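Let me give you the structure first, and then I'll get to my questions.
The other protein chains are all here in position, but one chain of the complex has been omitted.
The block that comes next holds subunit A.
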Amino acid sequence: NNMEETNKNKNKYSIIIPTYNERLNIALIVYLIFKHLRDVDFEIIVVDDGSPDGTQEVVKQLQQLYGEDRILLRPRPKKLGLGMNCLHSWFEHASGSFVVIMDADLSHHPKYLPSFIKKQLETGASIVTGTRYVRSGGVHGWNLMRKLTSRGANVLAQTLLWPGVSDLTGSFRLYKKSVLEDVISSCVSKGYVFQMEMIVRACRKGYHIEEVPITFVDRVFGSSKLGGSEIVEYLKGLLYLLITT
């Protein structure tokens, strides 16, 4: 059945990787994607926010190695990050009927891409989202405070929003392109609140969402990404989503 599914899968997948100063990682992640998606029709779209470290030059070399039809470079003039006002340019060049968005720093491992695709083919889901918070998933590189903050934030979001997914802030997702266009048009947040808004709005619109376990290896050891200002932004985002979704 797996072989039949693979052979019948004529879908094309556009894998969008936002980058900023990922000169060291981008070649590795491209290699791993090609390694794990051997019989799949895909393209990689690197959206680079004007990295000063030469990321775009590395991408151009990768285009020579793998082909310019397989790796597309979409440079942007400055660090725009995620968000509706920035994202429309991401997927207007995507030729696939499915879009995957993943991080470039190898915290999202491409080895999970086949499981995203398989889950979507099996269930016909509109969105398949990776979850770190189930038994067969997990996180490495978080200290106790980080885990506590994450768990507290998750419980609060589950209680207030009833989102239907276990991992709201994850950014490793597969979307049907038409669904992505529909959901993103009603999103206004940025950063990880944007990730929450996407999945909550998709849930409210009644889209079929499935989850697959993923592991997340935080390679920025020792640095907490959740300071006081991030917590305040998170709470504001939660309140915004509670009222507007």
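Here, a residue touches a chain if its C-beta (ideal position, glycine included) is under 8 Å from a C-beta of that chain, and two chains touch if they have at least 3 such contacts; residues count from 1.
Keep in mind that, in the parts below, contacts and distances are computed from a predicted model.
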Its UniProt record identifies the chain omitted here, from "glutathione transferase", "Dolichol-phosphate mannosyltransferase subunit 3", "GATC amidotransferase" or "Dynactin subunit 6", as "Dolichol-phosphate mannosyltransferase subunit 3"
In the whole complex, not just what's shown, which of A:Lys35, A:His93 or A:Lys236 touches the removed chain? A:Lys35
Check the options A:Lys147, A:Lys205 or A:Lys236 and report the residue that touches the missing chain. A:Lys147
Checked against the full complex, the residue among A:Tyr133, A:Tyr175, A:Phe194 or A:Tyr207 that touches the missing chain is A:Tyr133
Tell me where the left-out chain touches subunit A, residue by residue. 27-28, 31-32, 35, 61, 64-65, 106, 109, 132-141, 147-148, 151-152, 154-156, 159-162, 204, 215, 217, 242-245
